[in-house]
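As you look at this complex, bear in mind that one protein chain is not there, while each of the others sits in place.
Per-chain residue numbering starts at 1, and chain names A and B are given in the order in which the chains are listed.
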Amino acid sequence: MASILQAGDLDSLFGALRDRGYRVVGPTVRDGAIVYAEIESAAALPGGWTDEQAPARYRLARRDDEAFFGYAVGPHSWKAELLPPSVRLWQARRENGGFAVEDEVTDTGPTAFLGVRPCELSAIAIQDRVFVGGEHQDADYAARRADAFLVAVDCGDPSELCFCTSVGGGPDAREGFDLALTELLEPEHRFLVRAGSPAGEDVLAGLPTTEATEDDHRAAAALTAVAAHEMEGRFDATDLHDLLLRNLESPSWDNVAERCLSCGNCTLVCPTCFCTHVTDTTSLDGATAERTRVWDTCFSLQYAEMHGGNTRPTTRARYRQWLTHKLATWQDQFDSIGCVGCGRCIAWCPVGIDIRDEVRAIRAEEETHAHA
Amino acid sequence: MATVTSEPALAVRGAMTPLPYRVARKRRENHDNWTLELEPVDEAIEPIGPGQFTMLYAFGVGEVPISTSGDLEHDGTTLVHTIRAVGAVTKALCAAGAGDVLGVRGPFGNTWPVDAAHGRDLVVVGGGVGLPPLRPIVYHALRHRKDFERVVVLYGGRTPDDLLFRRELDRWRGRLDGNVDVTVDAAGSDWTGKVGVVTKLIPQAAFDPETAVCYVVGPEIMMRFTARALIDRGVTRDRIWISMERTMRCGVGLCGHCQLGPTLICRDGPVYRLDELAPLLEVPEL
Partner (left out) sequence: MRTLDALITESPVFRGLEQDQLDLVAGCASNVTFDAGERLFGEGDPADTFYLVRHGIVAVDTYVPNRGQLTIETAGPGEIVGWSWLVPPYRWHFTGRAVEAVRAVQFDGACLRQKCEDDPLLGYDLLTRFAQVLVSRLEATHFQLMDVYGDRNE
């Protein structure tokens, strides 16, 4: 059986996490968006706010209730915590005719992620496969991941752009969390709380909760069922992998290339995009050097630059690379699809390219061709 | 009440941390190519196999992936790399002198399946700086001569001044029954060898196309033309092995740069059997 935490007692969760040494990162309103930042209490949460999203559009709007988590997703994702935009990997110092390297130690400390959407749980699981699931592990990611405490929050208000159910997800948190909350507003503002790990159980045990009733469970289930129903049919993912790889020369790619600015916004906001590059720098006197890992985007012209040329000099080639990787070849590389259906790339694309439409166009183009 | 504390991440050597290696010997191969022999200052990397590469680091300048060009059964922990000085990092590496320390990460990638040629003719076709990654195969074949039938080395370069390992090629010719053929794309009249593209060497080369196994390295377009010429002569795509190259930043499958469709060249390659890769090579700008 799950527990009920009254909305008014939400600060107790903050207290319990802080007592255990966690810094809390959660959603808050800043600069007209709901972003993730370090927050101290429930007062910092975006209570009473929702987001209105459409291709190339993101606006905040006031709700007519005081829901803390009544929005879909903002431009930030948890990859900023697990795979920070810039991380020094090591420093080196010239000595004894050679040099000595000192690996950087990850010292961010235990962090609680408050407000992890189920699509974001999927995204974290996807990045786990990349960074700790292969032959080579990323030590920094692994350390941050081990130190992370995940408080998931079910989705009751998907945006127009959400399509998690079409890619194997759903608005309800299923696994990979320490605690999961479902926010219920009627008849009283409260949270259904479930623990998903021993650490979660430990925190839950210290909160002023009551036992959830069957009505509570029914209300929570109904909330996510309605949300799932809303998203039905938004994206046809039939045969997605083979469809894309069969159509690498589709005219649809030329079409999207005419609109795409190659700005890379989509890769910035995407919760699974993980490409990085490394910069090697040295002090002015040449005595010390360091290597830093920074976010990169496959849309940048430099991305595929090699001596003697560039293997993807056109926007068409780079857009195709991004989309086929995200939806098709990611499966070959990491045994799962790379997309979680959060819709961020659609909202934050300056020209409103919608990947669902792009896939639809490729499918339609193939069909037209077949009957031609 | 359990308290979570964060243990400081152990300062173990991460996949991105180079090991110091000292330049033991340096040989100039031609006007812009050098071979460096590197010895571990302290800890050594795992033994490197033919076809594999390391990420070589010039202090403060940067890193590049370089294939091994050594005699792997003989080298021990010494790493042998033949490098062409074309950019900031390779120029810095080639400027290193005996005693200087470079950084090494690796070995990365997969290996040439040399035993695929057991009991058969073994053909090596190198174009330009494609010969160094093939040299370990030739060394292996020379050390295990009885494992193979005829061993053929075909090599094409831009001009005579750009050729690598000229003396060694002559020595191999003596040990491989003359089956070492070299050509250049252009030459002055003081060159007494062949002039023409490397594919011209294939029709007359001494191997049985029905059974031979071929290992080809060079610029991608050279590998395509060479594969075509081999196939025209009757070699099937499943007996042609190539070495691919793409931008690399990490070498360990974590940065995304070296993707070619579904494959990660640093992890699934750089050695590929042609039939497995052929469909991808036919898509421009993939």
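As a working rule, a contact is a pair of C-beta atoms (placed from the backbone, for glycine too) under 8 Å apart; a residue touches a chain by one contact, two chains touch by 3 or more.
Owing to the predicted nature of the structure, the values given are computational and were not obtained by experimental measurement.
For the options B:G130, B:G253 or B:G269, the residue in contact with the chain missing from this view is B:G130. Screening A:R59, A:R174, A:H307 or A:H369 against the full complex identifies A:H307 as the residue touching the chain left out.
Among B:M16, B:I48, B:I66 or B:I242, only B:I66 touches the chain that is left out of the view. Only one of B:T17, B:T54 or B:T90 touches the chain withheld from this view, namely B:T90. Residues 64, 66, 83-84, 86-90, 127-130, 156-158, 162, 183, 185-189, 191-197, 199-200, 203-204, 218-219, 221-222, 225, 245 of subunit B touch the missing chain (whole complex, contact as defined above).
In this text, only the chains that are shown with their structure count from here on.
Subunit A and subunit B have centres, each the mean of its CA atoms, that are 39 Å apart.
Across the interface of their complex, subunit A is touched by residues 1-6, 8-9, 11-18, 20, 22, 41, 57, 59-63, 86-87, 99-101, 103, 219, 245-247, 249-250, 252-257, 259, 261-264, 267, 283-286 of subunit B. By the touch criterion given at the top, residues 19-22, 89-90, 92, 94, 97-103, 105-107, 109-110, 130-131, 134-140, 142-143, 147, 149, 199, 202, 206, 245, 248-249, 274-278, 280-282, 286, 289, 291, 293, 296, 298, 303-308, 311-314, 316-317, 320-321, 324-325, 328-329, 332-333 of subunit A touch subunit B in their complex.
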